[in-house]
Structures are given as structure tokens and as C-alpha cells.
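Shown here: the complex without one of its protein chains, the others still in place.
We just call them A, B and C in the order they show up, numbering each chain from 1.
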């Protein structure tokens, strides 16, 4: 087992991060069993649905990158500022690469992102993060962005082991195998554990609640993409 | 027609507020036709559903009052600060009265609010407002809180004219007839029109989009209460 | 000794608030000995200097009231939201009364506030508070507004016991004797002690540092008014 995988396992099983993860194991299991995820592996997932997902993800990642930037600006230590500044840069670049891949591999148009609007679930998730990153304390903000960061690393490893029969899906899976990405997740969990050691019971409960809700949004986001959810009015 | 009703009509039909309202007339019409609203008038609305709605509304109003306070703190003129400080005080008091009425008239328990969690739609709406009030410019924040403020005044007048066969529902309807409430809405629309006169085209588009989305959340909030919406996981 | 004075003494000598106060006793002593304060009592303070101070104070209180509103919107409990909403309303009204008193008793013009610009020290103090209230966690924000709130209550009691030979100064001193004001300070200290019980060592140090700096600004604000400080360019 690589150092990175060991570090991820340690994060899932000990300290403040261990308590956070144990609160979401049913949600994480539900994600792995979702037809979107199993369809990525089998290759049965409709390419139109996947393209729809990628466009929604691109919209989401733009706001995600912005959220990470705000956290870099609110971080209580210079080390955390440096980490989050790096993550924001990576997320910004990742969005561009994702966009190119949509156009190149999935037959999208380059203006697709400009015409797109977030689905109800995507908008709810984006505003959940914006709300906590801008309006709550730093640790609440970190708790709101952590599910996406962390669950993708775990899902990425899971999917990396299974692979996909569809080349475009495999390329997407590979993008989450990037060791730099996993290292960034580990660094963030390390910062979170440092903060966690200082939290009183009320802060712990609030932060845990935000983390669980964010994890629900992860499942809901896959599900909304799978249903190609639209606005009721 | 009273001065207040004239002022509301002027707001709906002229200036920047007129442009905002004309963008949501289909949504407003859909609200008036929703079975929750028509059921309030006929008295056919299930009291359990109404109690569920009130609890969700109470959770919402707490965050709404907090949002108004933040806007009071971000307002660009002292007059706007004074107005929004007054609104925040009113919203805070209204939440207490609503709570007492649930316990007294609807057979609720006084701890009901402490046990309650926002439904998916209520949380999405709350975070939509928090997101803009904390993370966007002042005018965006005002655009996010305005649909609730304004649509309730209009719905209140509409329901006031029709009345309800159910006494508890009638009492609730009466609470939105309060002239002080309508005056507060008119003052806010006046502030919004003052800001609107200074907006460039990009700001106008963004603000209009926020206002329309907030109005959709109004319909969705009634609808979620009617469906007694729960979390999928 | 009244209940309020007992409550203030308890706050100064025990709990988290006791630790905060003990860190600023030298600063508090320096404030009581400042010629501005001793001149208020003896009546020797130049009326022009006092008027200059009131104008700067009025500018400051506007931003102070706005800061309290933002804290009402960020408060982690509904009780704290209710308290801070009340304080914001009081501060907003107090500003108006102060303004009228300047015009009426001190020979000021009613447009004085519109022409005024904050002095370098007033601007530094305002931005210190805005910076923490908007950009830091809730407890940091409370720590930034607490010195003004608390020190004025103590200075008010001190001056109330000594009195002033100048009628206008006596009226101003009386405004800080208002039992509602002292009760608001006690309620805020109570909230602060509740939060303090949950803070880890890093949060404590950061919060303490903010509180001490805010207290320095209190002395600096009196001193800048006494010197009728102007901008160097």
C-alpha cells in the first residue's frame, strides 16, 4: 500500500477526521452503489448523461475553486493559506482541462459552459458551500468543501481499481488518480485534524452536521445528474 | 385604494422594481394557483401540513432575520442601515409570535422548533440567501431577500381579500395584513429602486437572475411543505 | 451595590471575561488618567475639542451599529441573534440622539456629520472592527466590538460617580448611565463567557489579542480627539 493510501486510511480511522468519516459511511456506501458510479465502471452509463454531469460539474468546480480561494483568505495560519492557495490554483486549472475534455472526447461545444445553468441540486450544493465559506467560521467552511475533496479521492481510488470499459470514462477516472490531488486531500485533512483538536463540543456538533450534509449533496449531485434533473418552473 | 396598495402597484409597474416584477409574473401566478394557497382559502388544507409548513417557515425566518441584519451591516447608506435594522427587529419578533401561535392554535409543542431540521428545499432557499447576503454585493443580497418580502405582501393582500374558512389560517393571513409590514416592503422597494438607477447592464442581469431564482424558491417552498418533503438519505 | 454593578464586577474578575479584563487593566487605567477624561470631570475640556470628539464618535457609532448587525447575522445561537439585533437597534437610535445633542447643546450644525471624515485613528478603529466582524470568526468579531461596549460602561460608572461641572458634559455622561445600556453589556459578556468556555488555546490567544488591540484603540480614540488629529496628507 502506498504512503498516500496509508495516510488516507489513517485519516478515515483516527482523530477528528476519523469521527467525521464514520458519520458518513452509509452515505459513502450509497454513492458507490449508485447506478451513475456502477455505470461508469460497466460503461453502461449513457454518454449524454455523462456529458450533462460534466457540464454541471464544471459549473460546480468554478464555485468550488472560488470557495477554496475564500478559505485561503480566511485561514488562521499561514501554512493553511499556502495550502489552500495551491488547491485553488489546481481547481482552477482542473476546470479548464475538464472543459477541453468535454469538447474533445465527449463531442461537446466550446460554448456549452456559457449556456449552462446549474440544476436545482447543483445550485443547492453551490450555495451550501458559498453560504458556509462566506458566512460561517473557517472550520465550517472547511467542513463544507471537505466532502467533495475527500469523497472524490476515495471514489477515485475505488474506480481506479475497477477501471472502466469506456475510454472517455477511464480518462476521467485517471484524472482523480493524480498523486498531487491525493496529497492535497491529505494536507487538508491534516489541517482539519489540527483544528479539530481545538474544537469545543458545540463547534464539533455544528461542523459534523455541515460535513454530513455536504456528503449528502455528493450523492444528490450524482443522482441529479443521473436523472438529468430540471427546474420545476 | 389605500396609499399602501397604490405604492405597491406603482412598484410592480414602474422603475427597476417594475422590471423585476414583470420577470416573475408567471411564477407569482403559479403561487396563487398552488393547492397550498387555494387550500388555505377553502380551508381544505390539512392542518398537519400547515403545521409542518409553519415549523419550516420558522426555521427559515430565523435565517431570514439574520440575513436582513447582515444587509443592515453592509448597506451603503445610513438610511438603508436604519431601515434594515428595523426589518431585522420585526422579523425576529415575528418569529416568536409565529412560534407561540403554532403552540397555541395548531396544537404544537414548544420544543418543536428545537427538534426540527430544514427540508431539502428549505435548506436550499436558506443557503441561497446566506450565500448572496454574505458572499455577493449588497444589491445581490437585497435581490435574494426581496422575493419573500414582496411576494408575501402581495399574497397577503390576495388572501386578505378572499379570507379563509379556517380560523387558524385566517389568523395567519391577518399577520401579513399588518400595515407596518407593508410599509417595510415599500421602503425596501424604494431603496432597491434607488440602487437600480445606478446599475450597469451586467449588474442588472445578475441581480434580475437572483431575484427570479428567489421567486422560484418561494413556489418551491410552498410546494415542498405541501408534499411534506423529506431527505432522500 | 446594584445588581448591574455586581454583575459587572463579576465579569471583570471571573471566567473568560475576567481573563480578558485583567489583560487590559493598564490600558483602562491609562484611559481614566487621560486629560480628555479628567477634563470632562473638571469641565476644563475645550468645548471645540468635545464637539470634534462627538462628530468622530458619531461616524464611529454608525459603523459600530453596522458591525453589531453583522454579528447578529453571524451569531451561532438564536438567543445571541436576538441580543445583537436589540443592541444594533439601540446603537442606531443612540447615534440619532447624539447627533441632536450636538446640534442643540454644543452649537453644531445639522449637516456636520455629512461633511465629516474619520480621523486616521477613527478610520483605523472602524476598519479594525469591520475587518474582524466581516472577515474573521464570530468570536473574533465579538472580541473586536467588546472593548468599546464594556469600557464605556465602566468609564460611564466612573464618570457618573465623579460628575462634571459642565452641563453639556454631564448630559453626555448621563447617557452612559442608562440601565438598558449596562444590561446590554452584561448580556454580551454573558454570551462571550459562554463562547469562551468552548475555546481552544489558539482561539483564546487570538481572541485575547484582538480584545487588547481594541482596548488600545479606545485610548487612542480619546487621544486622537484630544489632539484633533488630522491626516498627514
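Assorted remarks:
Going forward, a contact is a pair of C-beta atoms (placed from the backbone, for glycine too) under 8 Å apart; a residue touches a chain by one contact, two chains touch by 3 or more.
Note that the structure is predicted; figures quoted are calculated from it, not measured.
For the omitted chain, the shown partners it touches in the full complex are A, B, C. Screening C:52, C:99 or C:130 for touch with the missing chain picks out C:130.
Among the residues A:11, A:75, A:123 or A:142, only A:75 touches the chain that is left out of the figure. Contact with the omitted chain, checked across B:10, B:34, B:158 or B:206, is made by B:206.
If you put the hidden chain back, the residue from A:89, A:170 or A:202 that touches it is A:89. The chain not displayed touches subunit B at residues 73-74, 76, 135-138, 197-203, 206. Listed here are the subunit A residues that touch the chain not shown: 62, 65-70, 72-75, 78, 81-82, 84-86, 88-89, 92, 133.
For subunit C, the residues touching the chain absent from view are 26-27, 30, 70, 120, 123-124, 126-128, 130-131, 133-135, 213, 216, 219-220, 223, 231-233.
Everything that follows uses one rule, which is that only the chains that are shown with their structure count from here on.
Simply put, subunit A must spin 180° to overlay its Cα atoms on subunit B, rounded in steps of 5. Between the CA-based centres of subunit A and subunit C the separation comes to 44 Å, rounded to the whole angstrom.
Rounded to a whole number, the gap between the C-alpha centres of subunit B and subunit C is 35 angstrom.
The residues of subunit B that reach two or more other chains are 70, 133-134, listed in rising order.
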